[in-house]
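Shown here: the complex without one of its protein chains, the others still in place.
Showing subunit A:
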């Protein structure tokens, strides 16, 4: 198991962790920056100061309870649905590829793609806002057309690593995907 530091497309520090469980099973996890206590306290204090100011103006105590309620609900929604801590890729040769996103509240959302559906794993370019960024994606096989691609599944969408990190992940994946081409077909 090894861990190396890289940067994301927007400059934030991210870490790539590689684990080799067996000859045909590898796990690659990209961890983004955690939620900072500093920014959380700053935001909460700003909201509560504004609410207190409104309370002084309007003398209605509902403003204060509403501000507390909104802060709590907003924080829960942010932690459970928005903030992704870690995105990992588990490649098991001859079974499939599993993509997991772990949220800050502990929720994990997983998708498993069978090896028969995977055509290839490639690095693609995309125009995102005012930048051109690289992203890693899985190409899914079209069942009707052997040359066609039915769907493109982009990976590491929230951490957006830069090209150097993507090349490492790409090399690891390709080593395992090669095995399925060199392995003899079952009778």
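Keep in mind that, in the parts below, a contact is a pair of C-beta atoms (placed from the backbone, for glycine too) under 8 Å apart; a residue touches a chain by one contact, two chains touch by 3 or more; residues count from 1.
Note that in this section contacts and distances are computed from a predicted model.
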The complex has one chain missing from view, so what does its UniProt entry call it, picking from "LSM complex subunit LSM4", "Aspartate aminotransferase", "PIGQ acetylglucosaminyltransferase" or "beta-aspartyl-peptidase"?
-> "PIGQ acetylglucosaminyltransferase"
Options A:3, A:114 or A:164, residue touching the unrepresented chain | A:114
Absent-chain contact - pick from A:12, A:95, A:132 or A:149 = A:95
Options A:24, A:44 or A:174, residue touching the unrepresented chain = A:24
Quickly run down the residues of subunit A that touch the omitted chain.
-> 21-25, 27, 90, 92-95, 98, 100, 110-112, 114, 116, 143-144, 183-187
